[in-house]
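Every protein chain except one is present and positioned as in the full complex.
The letters A, B, C and D name the chains in turn, as written, and every chain counts its residues from 1.
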Amino acid sequence: MSGRISKIPLRLRIRKHKRTPPGSSPGLIHPAEDAREPKLFITSYGNDHHLELPVHSLSDIHSRLAHYPNLSHWIEVRGFGNRNLLEQLCNDFDIHAMEMEDVVNTYQRPKMEEHSRHLFVVTRVISRCGDGLLKNDQLSLFVGNNVIISMQEHYDDYFEPVRSRLRGGKGLMRTYGVDYLAYSLLDAVVDTYFPLLEHIGDKLDELEDELFDKPNRISLQKIQVIKRELIILRRTVFAERDKINDLLRTVSVFMNDQTKLYLKDTYDHTIQVMDLVESYKEITASLMDIYLSSVSNRMNQIMKVLAVISTIFIPLTFIVGVYGMNFEDLKIDGVNYNMPELHSPYGYIGVVLFMVALVVVQLLVFWRKGWLDKS
Amino acid sequence: MSGRISKIPLRLRIRKHKRTPPGSSPGLIHPAEDAREPKLFITSYGNDHHLELPVHSLSDIHSRLAHYPNLSHWIEVRGFGNRNLLEQLCNDFDIHAMEMEDVVNTYQRPKMEEHSRHLFVVTRVISRCGDGLLKNDQLSLFVGNNVIISMQEHYDDYFEPVRSRLRGGKGLMRTYGVDYLAYSLLDAVVDTYFPLLEHIGDKLDELEDELFDKPNRISLQKIQVIKRELIILRRTVFAERDKINDLLRTVSVFMNDQTKLYLKDTYDHTIQVMDLVESYKEITASLMDIYLSSVSNRMNQIMKVLAVISTIFIPLTFIVGVYGMNFEDLKIDGVNYNMPELHSPYGYIGVVLFMVALVVVQLLVFWRKGWLDKS
Amino acid sequence: MSGRISKIPLRLRIRKHKRTPPGSSPGLIHPAEDAREPKLFITSYGNDHHLELPVHSLSDIHSRLAHYPNLSHWIEVRGFGNRNLLEQLCNDFDIHAMEMEDVVNTYQRPKMEEHSRHLFVVTRVISRCGDGLLKNDQLSLFVGNNVIISMQEHYDDYFEPVRSRLRGGKGLMRTYGVDYLAYSLLDAVVDTYFPLLEHIGDKLDELEDELFDKPNRISLQKIQVIKRELIILRRTVFAERDKINDLLRTVSVFMNDQTKLYLKDTYDHTIQVMDLVESYKEITASLMDIYLSSVSNRMNQIMKVLAVISTIFIPLTFIVGVYGMNFEDLKIDGVNYNMPELHSPYGYIGVVLFMVALVVVQLLVFWRKGWLDKS
Amino acid sequence: MSGRISKIPLRLRIRKHKRTPPGSSPGLIHPAEDAREPKLFITSYGNDHHLELPVHSLSDIHSRLAHYPNLSHWIEVRGFGNRNLLEQLCNDFDIHAMEMEDVVNTYQRPKMEEHSRHLFVVTRVISRCGDGLLKNDQLSLFVGNNVIISMQEHYDDYFEPVRSRLRGGKGLMRTYGVDYLAYSLLDAVVDTYFPLLEHIGDKLDELEDELFDKPNRISLQKIQVIKRELIILRRTVFAERDKINDLLRTVSVFMNDQTKLYLKDTYDHTIQVMDLVESYKEITASLMDIYLSSVSNRMNQIMKVLAVISTIFIPLTFIVGVYGMNFEDLKIDGVNYNMPELHSPYGYIGVVLFMVALVVVQLLVFWRKGWLDKS
Partner (left out) sequence: MSGRISKIPLRLRIRKHKRTPPGSSPGLIHPAEDAREPKLFITSYGNDHHLELPVHSLSDIHSRLAHYPNLSHWIEVRGFGNRNLLEQLCNDFDIHAMEMEDVVNTYQRPKMEEHSRHLFVVTRVISRCGDGLLKNDQLSLFVGNNVIISMQEHYDDYFEPVRSRLRGGKGLMRTYGVDYLAYSLLDAVVDTYFPLLEHIGDKLDELEDELFDKPNRISLQKIQVIKRELIILRRTVFAERDKINDLLRTVSVFMNDQTKLYLKDTYDHTIQVMDLVESYKEITASLMDIYLSSVSNRMNQIMKVLAVISTIFIPLTFIVGVYGMNFEDLKIDGVNYNMPELHSPYGYIGVVLFMVALVVVQLLVFWRKGWLDKS
């Protein structure tokens, strides 16, 4: 009743990841029980080549790698539901068990680690689902000499634009090596933060209008949802920025200086995103202030109406109460001290006129006090 | 009705820039669809020369450069509506495609980048439009040996004072090289922040008066607008300061130590601006406190009036109600237990006097409680 | 009565540790008076060995160490109730008196200190007791060449998973030295923070629902409890992170580079924990906001009902009061100025209809003002 | 009326400095139009000398300098109303035009700059005027070999104590060089912050008493004034501290190590001032909390009185209303169902006793609820 509101679908929960139990051995690869069967993709490309064929097993991939030793290869693994395959990957591409554990336990902070055979990069893809909730997926990259392996838990394809640039041969994609592809993927991830923030910015503008026009409990929940989204975004972008900075400062054969030039641009974007997130956090905080002040304001409105009505009618009711008293009509020496007004033919009219005058005076006072204003 | 207020024109929106879609190729120069046709200007100057002639094409500019190889040249491009021209510029002046992308996508953070052929400087010009809204434009500079190229999206001229100093040959403008001109432009940009802040400071003072005198919902919106403006200003000035610091620390043939001496002054100004912005943010926060306390205070006023009227008249109304009861005039053993006052000739006067005494006592109590004070 | 609520069992107190009195000599080992009799355990292990036998005295331990000089040994001391034993330990294993003082005074901050004969590591194990309170125990480790000594005040076993990995020979436990065991213990400790935080996260979600549905004073206490728990967690995790960072940067014979690789992972976990703690602190703060706004909202509801009832009935009561006045029925020139309505056969019906009309008008006004809405 | 209060004289405005228009040439010396005619002073001193003669022109100063080449000279310029004089000073003492610009534009942040011929130090003197407002003046120092030039806009003398120490030959003033005089001046400036802060501390204590005893709208304005003063003080002291730190770290022929020893003490004082400012800011914030809670508390008081009076009398008024109803005295089968109480000789007494009992019960309930307490 009183403060109860119906559940709204835009409540955002902080997702609970399944974690390995405390004290368990490091480097054990435990895909979640409901993990999906892996889908494998390989895209091989070079200055004049672009092959994008379906593959069904790791052996298909190995034969492809053997066939085109001079091309760059982008191996994609989507779904972690096959532990054997994952262990085989570790074996074939010299991936440390602890790295694969980080890949499979998809709640890692964005980070970059250098290894002798590759760079290991963890990045987080945040997207908005159809129901308005934020989805926070993990993408892991192994950037080697001419092979890049990308691994993700879900089947969704976040990189169609990159893929189409590869296909069309647009830009430098085909000329440069896999480190440029890695840059393109990371850049695409960071670029997805902008529409998210624009969405939040729009919602903040709408909310501000709503709060000034017609604040209600749902507005409060919307503020909470945005606050939580910004908390998550900030946490992610902060780590993302550190990671890209690490990549910029690393001296590795797997990351060209040429590519770092482009990566610097991505770094600038993460700074821009962080600026926006911080600004939006401040705006969200001030929306909360507006909400609270609106609630106070409505109370003020109600109190004003109540006060005006009460202070006008309470004295009037007293007056008519007076003339409802039943004092006996007694005369002492011909003078009636008991309510002589009741026995005068102009008594009623006099009382009514007095009450009208009283109301007029009160209204004047209220008007001067500004109680009759709208706001 | 209740909390609804009419839209006010001073709402500040965070401007939405058109962004390139996520995942698109870097270094692609996409001027916005509604971009204006570029206007070209060239100003050539030296110790004894000052030529400010209109140009219509890049070839005019090249002929000018060839004609006066010993002069300094300031090439201005206003409007990005001609992609060919932009690409030709890249080609002729050795500008990297990614730099030109940053020029055209006018939502860059202020920054400074060193390149072999020039310094690339992005700066933001914030100005107040006629309708009171903030305009946040981007100015990009390429500072070369004896050529400086400035590029901006709109036709507005922010640099008339610099231009007139060049014309008049005042100061060191003509003697020093284009790096001094670059300093002059940056300094002019930072100097525009001061009138903006003074405007905000004036508005804060007005608002404080208003909040103490006659707070209303519009005041709240004004506070919000100032808050947002300060958020934007801080974000910009922070980056501006970092950029100028980068310029000060860079060791480049395009930036003389002599000019850095002047630039240090500009750096001091950015610090001053940041100090002011921080102070104004704190003052804005305390204005919000004043607003909220004013709302509470008004409520207090209203409650006090209601309480005084009610506590005076409610007991009185009870008393007159008592003597409105219709108990029958029965005598037992000659004694009338049922409301004998009604049958006394002094009953009415007695009741009235009692009520007057009651009111006097109540008023005394309220006066001691301070309920009859104004504030 | 009014604001009094019954004590709830989830109040969290900041535990008071017994401290040595100010000015007392450093390095004095004063076990608390209620300290428990020490229990000793020794686990000896190597590639092919795993011995986990009960021991009753230090001499048992020494004979074991002498017997298997090539194995790694994990000596556990639980309970500090025997000062002689502690001093003997200092003597036998070259532990400085000030270190042992830190072990016994179990309110140390997590820290790492290098000594010539071992690394001294203090860590804090936070766990939730059956009654929902947080327990904050201290675990001290001395990491030597092939001996690790762990000391704790209580008998609880926090390391069953590590122990079972040792027993089963799973992972690298048996192959690597005692520094790997130290890592495993520290990692197990940090891993226990995650279930704690998940518990807090669940409680925060529940609380948010509760606050939107049916906020009450108990919710406020729950918020306070979570706030205090997060304060404690943050303080601990912050120091824990610094400690692990110190371990990573130390160059010591007691800490292999190989083990540091794993420890880096633990470091990442502490960062993750800190991120979560910070996020939860922000969410807790916003729950407080929701609570306060809910309280205001309920007040608003109550005021609205009171205002509607009052503003409807106060004027009506005035009207019926008017017709309760006892003005005499006097005619002057055949005209009765004193309440002629009372003497008209349609007077009553007219008054009733007027009152009904008045109520309808008032309800319309309230409906437009939104006072009849639920929220 | 309602929230309106009369203007109070202690409102603090952030002073608006006249600034040079954006884009104007650097190094131009534009004294404000209302600048005062400069007054010149020269004090020449040495171990055995102290000459403090009035001077009327720069040539007087030059003749003095030529006359006593072995003495230290303190040249004071008060008032900037003579542009020729300022330019002559630049010329004669090798002062850069940009330095003189900073001297004349008296809104500089405290700073220290090294030049080949002198140290340029800007410091801010904050003092409280007679009307209680803060005055924030700029003092610029040029510290040369044996000449120190101090320049200020106003005629006020802030350094009488230093001057009298020079006169009396007390301390080390005469023995040491002009760098010690510079230290003495800076130290005197920093020392003026302490009485300012003590004044603020006293006002905070008074305000706290006032807020607990008799909070009103004027208290709120006083809090605002103190807040603004602290904002200004912090901004100034922060920069002052940085400046003195720069002086301590500079390696210059114009600043002896001996003098730096004393300057270290001044540095300690700026830290103390900053500590105090921060503490006072926190206390001011908590005074705001007390104010807001006092406003709520007063409202509570008023509501309690209203509630007690209303809940006592509203039921009573209902009861007497019941016996004011005019039901006809009809008997059915000898039983009167219509208000038989009215026809009983003890009806009135019974009703009165019932009402008294009701009031007693209500008062008991309120007493248990604590509504009858003072606070």
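The rule we apply is simple: contacts are C-beta pairs under 8 Å (C-beta built on N, C-alpha and C of every residue); 3 or more make two chains touch, one makes a residue touch a chain.
Keep in mind that this is a model prediction, so the values were computed, not measured.
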Options D:L53, D:V253, D:M325 or D:V361, residue touching the unrepresented chain: D:M325
Candidate in contact with the missing chain, chosen from D:L86, D:L119, D:I290 or D:V351: D:I290
Of C:Q88, C:N146, C:T192 or C:Q221, the one touching the omitted chain in the full complex: C:Q221
Listed residues C:Y180, C:Y291 or C:F366, member touching the removed chain: C:Y291
Residues of subunit D in contact with the chain not shown: 159-162, 165, 170-171, 173, 184, 187-188, 191-192, 194-195, 198, 201, 205, 208, 212-215, 261-262, 265, 268, 271-272, 275, 278-279, 282-283, 286, 289-290, 292-294, 296-301, 303-304, 306-307, 310-311, 314-315, 317-318, 321-322, 324-328, 330-332, 336-339, 369-371, 374-375
Subunit C residues touching the omitted chain (full complex): 1-5, 11, 13-14, 16, 19-28, 98, 102, 107-109, 111, 214, 216-217, 220-221, 224, 227-228, 231-232, 235, 239, 288, 291-292, 295-296, 298-299, 301-303, 305-306, 309-310, 313-314, 316-317, 320-321, 323-326, 339, 341-349, 351
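The rule we apply is simple: only the chains that are shown with their structure count from here on.
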Rotation angle (°) superposing Cα atoms of subunit B on subunit D, nearest 5: 70
Subunit A and subunit C, separation of their C-alpha mean positions in angstrom: 25
Mean-CA-position distance for subunit D and subunit C (Å): 41
Sites on subunit B at which at least two other chains make contact: 1-2, 214, 292, 296, 298-299, 301, 303, 306, 310, 314, 317, 321, 324-326, 339
